[in-house]
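One structure follows; several queries about it will come next.
Missing here is one protein chain; the remaining ones are kept as they sit in the complex.
As written, the chains take the letters A and B, and residue 1 is the first residue of each chain.
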Amino acid sequence: MTTVSRGTSAGERMIQLASRLFPLCRSITGDGVRATLREIGERIPLDVHEVASGTPVLDWTVPDEWNIEDAYVATADGTRVVDFRASNLHVVSYSEPVRAELTLAELRPHVHTHAVEPDWIPYRTSYYERTWGFCLTQRQLGALEDTTYEVVVDATLGPGSLTYAECVLPGALEDEVILSTHVCHPSLANDNLSGIVVLTELAAALAAVPRRLTYRLLFVPGTIGSITWLSRNEEVVPRIVAGLVIACVGDPAPISYKRSRRGNAGVDRAASHVVGRRDGGRVLDFVPWGWDERQYNSPGFDLPVGTLTRSAEGEFREYHSSADSLDLIAPAQLEDTLGVALEIVDVLEGDCVYRNLSPKGEPQLGRRGLYRAVGGGDPSTDQLALLWVLNQSDGEHSLLDIAERSALPFHVVRAAADRLEATNLVARIT
Amino acid sequence: MTTVSRGTSAGERMIQLASRLFPLCRSITGDGVRATLREIGERIPLDVHEVASGTPVLDWTVPDEWNIEDAYVATADGTRVVDFRASNLHVVSYSEPVRAELTLAELRPHVHTHAVEPDWIPYRTSYYERTWGFCLTQRQLGALEDTTYEVVVDATLGPGSLTYAECVLPGALEDEVILSTHVCHPSLANDNLSGIVVLTELAAALAAVPRRLTYRLLFVPGTIGSITWLSRNEEVVPRIVAGLVIACVGDPAPISYKRSRRGNAGVDRAASHVVGRRDGGRVLDFVPWGWDERQYNSPGFDLPVGTLTRSAEGEFREYHSSADSLDLIAPAQLEDTLGVALEIVDVLEGDCVYRNLSPKGEPQLGRRGLYRAVGGGDPSTDQLALLWVLNQSDGEHSLLDIAERSALPFHVVRAAADRLEATNLVARIT
Partner (left out) sequence: MTTVSRGTSAGERMIQLASRLFPLCRSITGDGVRATLREIGERIPLDVHEVASGTPVLDWTVPDEWNIEDAYVATADGTRVVDFRASNLHVVSYSEPVRAELTLAELRPHVHTHAVEPDWIPYRTSYYERTWGFCLTQRQLGALEDTTYEVVVDATLGPGSLTYAECVLPGALEDEVILSTHVCHPSLANDNLSGIVVLTELAAALAAVPRRLTYRLLFVPGTIGSITWLSRNEEVVPRIVAGLVIACVGDPAPISYKRSRRGNAGVDRAASHVVGRRDGGRVLDFVPWGWDERQYNSPGFDLPVGTLTRSAEGEFREYHSSADSLDLIAPAQLEDTLGVALEIVDVLEGDCVYRNLSPKGEPQLGRRGLYRAVGGGDPSTDQLALLWVLNQSDGEHSLLDIAERSALPFHVVRAAADRLEATNLVARIT
């Protein structure tokens, strides 16, 4: 796979898209998701799907659609002491409509604050139990006087549909790589505008190059979205050879890869190789929580889908609060994630098995222009890579096996195989 | 397996039993063992077996029976300078009878002292070579004047029998767990009154609860006792699915588990899980010495029998000396060992394989009352356990596998499986 432009422009494009998407009030259904997918569709080709409320999807049912116009808590004089227009985090996602006069005592059970930080608004949801609620800073709550409030959630919650989108980029093979991110969070930047914009840019990069594998990029609401997709795509599932859930990828933490349930699938080995070579890169074992990898890795599917993240879910202080703002993500971090994802793709695309056609003794590299003339000094990395590929290409070891054993970067091993193939010293096994 | 009372009373009961047994002069045969088993039989149902001297047992022969009434070294005026009545350690176990006047020089080859501590009496035996001897403190030996002594060992050594006892607690299955301890040491507290009293209390606890497996508790003289038992119970051997030798379990060291020869038998995994989670708990590889595990793990039997101990044989300063007194053992330490043993039993009883009945995607836990309603915070350990059991229950992984992979305690995983079984989300595979 040839490289694509990863200059400042990619990072800036991602930040710009994130900024446009930030104010939208996304949830697991509704117009916020639709507006988000429309923006993404400006940059990459997207198939948007609507699935009606009430549709059975695996063990679940597509829920009613939620949309919200406005919400507030106001004093008798009409002053909004809590205002949805200031931050869409102020309303518990999927709050049912309410319009009431309530005392502070009556309001209290519907109020959520952040456990630690006095000035942060927490993010809360109630998708599957009908209720309503407001999220306030501790300071806001503390300032509320013991009086009567006008409480309004101007929302609709009823039959509609769930919205998700796919971008399918066909390759030479039908084998598919799925790349999935969740689009259900409102104004939270790292979780998960970062995932959305990296996936968008990744789709644009992949669309521009020849592909051996087919790539399917999924923009889905968390949990119910991947469940809905799985439910409607059982014929695609057997073709999936690798996958990544990409989320929380804009913060300053170093890159992390969480293995699939299988633990040693091709994607696990490819991603471990790439992430393991990064400064501070972490490779973590599978655990059955996190994001949509939970669904892809359920035992009935057991797909080879890992997770690319920077700070894992809940590992950063700002997680699920108003502090997860655009300030938390940066172009260089988004670009670094994009670069890692593309390197993993390079391994998935480029890994294959060769056979040494001159396996007895080393072939004489010198007369083929593959070796320096005057001997006695140290071998270069390129020369070592040639020797490794020759030594290991017995039909049993792939280039990734060789990169792992030699501790050389995959692209160096890949380049050595190309030089050896060009001089007829190795042949690809198909 | 429901919990049994493990309060202060259990520790105190164990110390009280140890105190009653301490003065008895046990050896590999004789009345000391019989009196010991009589005391134990007051608390739990015991089958006592007598095997005649001369009986061939595997490669060995049941030895003559040894009993001792009195022994001393006295000066001409009748003053006992070494006195069996002061400590039964003063006489080498299995000393043949002697009654003689000896000079100090003649006595000297029959005297043993502790290699390090001047005030400790060492513990010595000579089961299979006929001789006699006295064990003295260095100080006692140093104080002996160069004169003539009356030397008396008033013992009998002749045909009789070897005594051991079993407590069999039948379970729903014929599969057996053997729990074995040695009863051949005289007045030594940690080695091995501690093992005797823990095994006694363990039998009482197991007798009080329903059992899936059958438990066979063995009180045997070391080496020759387990060899005799194995020789007479070859039809039981194939039913043994797990076992523990329990010895030296009252001292302050943290709990240790020594693996069976197989290294990864069910009991090894169960005990490693339990012991590995304890503060300072150590899991050690099998070595072919120690106590009766040597016999159970001989290659002709190769039984899955590990060893539960605190300080391993020879690892505590007081080992095989008069300093291994009742002061070395304590109720809390005995109770801790009992608790570990019962936890291991809980794993052996409770481990089994489930199948997820809703394996595609996660089932919706919320509508089954298994998930909090308002999302956004961190999952609890109980919720994680539900997800782990669902994710791993593909028919290949047992609850212990899941506990190991998730690093959750077995009982938490066990409880999660119960909740999922109650809501028909998993079914036990039989």
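In this text, a contact is a pair of C-beta atoms (placed from the backbone, for glycine too) under 8 Å apart; a residue touches a chain by one contact, two chains touch by 3 or more.
Quick caveat, the model's predicted, so the values are computed rather than measured.
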_Residue of B:26, B:90, B:216 or B:320 touching the missing chain in the full complex_ = B:320
*asked:* In the whole complex, not just what's shown, which of A:118, A:158, A:263 or A:379 touches the removed chain?
replied: A:379
*Looking beyond the chains shown, say which of A:25, A:345, A:390 or A:420 touches the absent one.*
A:390
_Among B:124, B:211 or B:411, exactly one should touch the missing chain; which is it?_
B:124
*Over the whole complex, note the residues of chain A touching the chain we left out.*
356, 358-364, 366-367, 373-379, 384, 387-388, 390-394, 406
_Where the unshown chain meets chain B, residue by residue_ = 58-60, 92, 112, 122-129, 131, 133, 223, 226-227, 230-231, 261, 287-289, 294-295, 297-302, 314, 320
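Methods note: only the chains that are shown with their structure count from here on.
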*Roughly how far is chain A from chain B, going centre to centre by Cα mean, in whole Å?*
54
